[in-house]
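What you see is the complex with one protein chain gone and the rest in place.
What follows is chain A.
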Amino acid sequence: MSRATEHRAGWIWASPFLVGAVVFLAVPVGLALYTGFTDYALIESPLWIGLDNYREMGDDPVFWQSIRNTAVYTAAAVALNFLVSLGLALLLEQRLRGREVVRAVVFAPVLVPIVASAIGWMWLYHQEFGLFNVVLRRLGLSGVDFLGDGRFALMSLVVMGAWVVGSQVLVLTAALRGVPRELIEAAGLDGASAIWRLRAVVLPAIGPALMFNLIVSIIWAAQVFAAPLVMTRGGPAGATQVFTMSIFQNAFQYGRMGYASALAWLQFLVILGLTAIALRLGRRFVQTEAV
């Protein structure tokens, strides 16, 4: 097969993905950039309004509320998921009986559709019959209105998010298996405690995997949508109104596709910025070359 034929065959085989990426990703993203500068409701032609959509964000209390909530959610979810996934991965690498079963159990929530798990968690959080409140009452404590009280609602969603860390645990487990055992043993012989071995040997060695998880976690958390939509619909009093929900509402419930596109582009730029910052920090602090 000549090089040109090989080249052509390569393009042909890649074309289903390329066509899909252009038609369903590049073109809509480009159109969204344009409609962000228009007033557009799908049922009429776009009206060019320049930067009005971006200016409007300043006066939109729901915009600021959703920014605040999403920032808090992202910070808390990323931190909690980081700790939970690392803890579970370390635990699962210990020589414990039944760890394969536990590994499957940890990964299983990833396979549950988000709407189904959201409904399940609503029942767990239910003020009257929810498992958490039943336990709290058994312990003699007063129940908590997890989803109905503005002080707890957003954090309840964060905790629910930490249930779905199976993919991150998988990545860390794979990375942990690549940590040279002789290094850990050498540190042990030098008198390093378990905590010190973790800090000085294991964490630097799995740095790239931690970095990967951190970035994916930021992207995932900043786009959180289905769980608050199903569980709280943004309430109580906007305490769980998140950014993606505002985009969805403006686009499909208020018929304001132009404003929604502007919001979506802002979200894209913010996530891009956060990812760039994380990568830059990663380059500085994470050892990417193998030991």
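Convention: a contact is a pair of C-beta atoms (placed from the backbone, for glycine too) under 8 Å apart; a residue touches a chain by one contact, two chains touch by 3 or more; residues count from 1.
Just so we're on the same page, contacts and distances are computed from a predicted model.
As stated in its UniProt record, the chain not included in the shown complex is "Bacterial extracellular solute-binding protein", which appears among "Thiosulfate oxidation carrier complex protein SoxZ", "Glutamyl-tRNA(Gln) amidotransferase subunit A", "Cytochrome c" or "Bacterial extracellular solute-binding protein".
Of the listed positions A:Tyr34, A:Trp196, A:Phe252 or A:Phe285, the one in contact with the omitted chain in the full complex is A:Phe252.
In the complete complex, the hidden chain is touched by one of A:Gly10, A:Pro28 or A:Pro180, namely A:Pro180.
From the options A:Pro109, A:Gly188, A:Pro204 or A:Gly235, the residue with contact to the unseen chain in the full assembly is A:Gly235. Listed here are the chain A residues that touch the chain not shown: 39, 41-44, 47, 49, 52, 56, 59-62, 95, 122, 126-128, 142, 145, 147-150, 174, 177-178, 180-182, 234-238, 241, 249-250, 252-256, 289-291.
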